[in-house]
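The other protein chains are all here in position, but one chain of the complex has been omitted.
Let's turn to subunit A:
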Amino acid sequence: MRRFLRPGHDPVRERLKRDLFQFNKTVEHGFPHQPSALGYSPFLRLMAIGTRSGAIKLYGAPGVEFMGLHEENNTVMQIHFIPDQCQLVTLLDDNSLHLWSLKQHGGASELREEHRFTLKGPPGSPPSATQVTAVLPHSSQEVLYLGTESGNIFVVELPSLGVLEDRTITPEAVLQRIPEDNCNRRSCEMVEALREHPKNPDQILIGYSRGLIVLWDLQNNKATHHFLSSQQLENLYWQRDGSKFISCHYDGSYTQWPVSSDNRQSEPLENTVPYGPFPCKAISKIYWQTTKNGLPYIIFQGGMPRASYGDRHSISVIHGSQQTAFDFTSRVIDFFIIFSSDPAAEFDDPSALVVLAEEELVVIDLKSAGWPAVHPPYLASLHCSAITCSHHVSNIPLKLWERIISAGSKQNIHYSSMPWPIDGGTNIAPDPPQRDLLLTGHEDGTVRFWDASGVCLHLLYKLSTVRVFLTDADPNDNMNTLGEDEWPPLRKVGTFDPYSDDPRLGIQKIYLCKYSGYLAVAGTAGQVLVMELNDEDAEHVVDHAEADLLQDQEGYRWKGHEKLKTRDGPVQFEAGFQPFVLVQCQPPAVVTSLALHSEWKLVAFGTSHGFGLFDHQQKRLVFVKCTLHPSDQLALEGPLSRVKSLKKSLRQSFRRIRRSRVSSRKRRGGGGNASEVQEANAKFDQDVLQEMELAPVQRKIEARSAEDSFTGFVRTLYFADTFLRDSSRHCPSLWAGTNGGTVYAFCLRVPPAERRMDEPVRAEQAKEIQLMHRAPVVGILVLDGRSTPLPEPLEVAHDLSKSPDMQGSHQLLVVSEEQFKVFTLPKVSSKLKLKLTALEGCRVRKVTVANFGSCKTDDYSENDLAVLTNLGDIQIISLPFLKLQIRYPCIRKEDVSGIASCVFTKYGQGFYLISPSEFERFSLSTKWLVEPRCIVDMPEVTSNNHVHKSGSENAARKS
């Protein structure tokens, strides 16, 4: 009868599940992928970034962030905040305008789309007639001016986004007041810039692309002044008092123009080509900022000499005799200046330059000497070198946390001490419940330590493993050592540097013991480094050992990369994690699994050839085990040979085609005429083509066998103190799982602490389990007598965990890509299993034990398995009974790199890459939820003085 009592229909359990599990994607960490637009509100002190996928993200003080997504997923072209409002307007590349607002809801602010609107011209007019090129939100907060490609300027009412037809400024109306001899209809094609007068809201400056600039009076609907430039116009900017403005041009020049009441057509005051005299690239945007000392700041984008520096992405700052061209490693999307927004202030007094480049956000402190960069608290470029792996450590002890921060602060001395200038809004989220570290390994051999406790993913410390090795890369990068008299005065800024000098340096596996501060890091060329945290700089020799994983295998040739060369003699290390042991696997294949036991002072590592155990106390290799199947040539030869063989086979097949063509020609040849041959060739080509088209995507159905390739690939390593041989004595053990479904268990004998240095660590193989379904083993875990997973090393010693139950019998959980199996220990007999692939067609990609607490009561928590499948689903599976609790779709199944990058935390949260530069954070727990919660309050505005205020606010904006 019990079979009818289906699990999962127990109402008590169902209720409990609701109290334990809940899926939320909470926040995106890192830098938005493919940013396309930037906006800033000096009033709210919020910055907005739009992306090519239609996302819009707002950032203020650390922890204050909002995200919105345009339904159309079109590129965001422009972002403009409405002056003195919690509203902004976005322009997409489909020419639609969207009005967003920040509204308070349930105690926190939310970003919502209010209206959308697409400008429509009269019937029959070309699309360019209404193609919006410039947007000016007027300081009255009542209208938007929309400059178009046709030269018409449309007026749109706020917030309804309705066109006020009678207020359209047509080119005809503009031309009426301008002498015909220097203007014609074409002068008014395409509006390039719209700028409101800083003191007089009834005047706007209109810049047309062909060089005509008009000051338009909104009251009288007429042009009061016009200015003619011989060069194509790029942008305009008012001086703070409204007596002058500056224009920048396509030829790399900028021009200052006076606006006087008597002269209706002014001549330029000054015309400069800052990087002349040779042809220069366009200056696309310019700022003119006044200061107390009289020397203005002129800040502009571009303008570099076309021939020699035309490929640079630069923003130049000129202040008196000081001039620097900040050189970015990726394209500059846009920039803005933070300056005094107090309308009563006489001068702009700029404090910071904020630059959105394609791959990073750079903020320059303009107040401090030397214009140093400001360390951003968010929007970190995770991908400054490509992320190759990640590792999460929850609940870091305060001591270790402080030591890592102190090591990191020594690395950040070149940053400005200026507080973060974009500080709008208030973070009202509760303090993060614990200190969490996310470690990312990168292609360039670095490990970055991120504070992942809260909403802002913040870089704490960066570790480089490069110093240990001899590489071709010159360690003294001379990027910033340009001579004094260098022209243009370029200065590299930012951290984005995706170019790796040596791919072998790439980090593949990381393991940090939070109690001891031991860190193990393993890389692409079989290198395994064990490190210790040292608060001081130090110079020492790194002990070096080699692990030959192929001991008795003969007659193979490793065709992959060579092992890394090590540096002889002592190496200087800066404060932080300093390596003291290096083990290099031979052959130097990529390290595929890593485990560290800080209490036993052992590190285990595995590659596609086998695994080894190293005693990092005595600095001695304990043993190696080759897991290779003798027939597995692919694994023997290394990763490159596959590419080679593919190339070879391609080449061969082309040859075959050619040969058969030749032979068919020969057969035909002799008596046959040329056209016949041609015909035959054509037919042959067609046949080949057809054959190729006919071949469908198909999958071979075959049982796995022991002879399959890469069965020896070590997927997982695990240390456990358990009952391996008999049920009366437990002992340290090392477990390894391979791609071919084999589990090896080694019994270890670790000498007691007092004789730890005198006696060798011994290991003996005790068990070998072959799973008949031969799927890759991705996780091994021992459950104690209470069916609780064994604690981490040193966890009990630090009183952070109950000691494991050594009375009851232990159980072994083996997770393969296809099944979950529980075996008894020490006598291995199968107890339970859960088949995933046979029933659902999905495979396990990631699995971790996570602790879930109830949101209702503080005293209940349980351990479950958090599982990510190859379909991007997340499943929670109970321990020890292996019952599926719940399933959530999380990642698109096509997003292979997202699935591969996923990392779970110990408390039911997780991260995965949604782009090379962004982690999505999700939570499976009702209790542990890190998400932004913030309030943006409207600063007090006295409505009748906006005439004075608006000038400065508008000035900060850019089309």
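One rule holds in what follows: a residue touches a chain if its C-beta (ideal position, glycine included) is under 8 Å from a C-beta of that chain, and two chains touch if they have at least 3 such contacts; residues count from 1.
Criterion: contacts and distances are computed from a predicted model.
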Record-based protein name (UniProt) of the chain missing from this complex, from "Small ribosomal subunit protein uS10m", "PAR6B protein", "AP complex subunit sigma" or "Nucleotidyl transferase domain-containing protein"
"PAR6B protein"
Residue of A:Val317, A:Leu771 or A:Val930 touching the missing chain in the full complex:
A:Leu771
Where the complex has a chain not shown, which of A:Ala307, A:Ala344, A:Ala753 or A:Ala838 is the residue touching it?
A:Ala838
Specify the residue from the set A:Gln219, A:Gln807, A:Ser829 or A:Thr857 that touches the hidden chain.
A:Ser829
Provide the residue numbers of subunit A that touch the chain removed from this figure.
2-3, 5, 696-704, 725, 765-773, 775, 818, 821, 823-824, 828-832, 835, 837-843, 870-871, 893
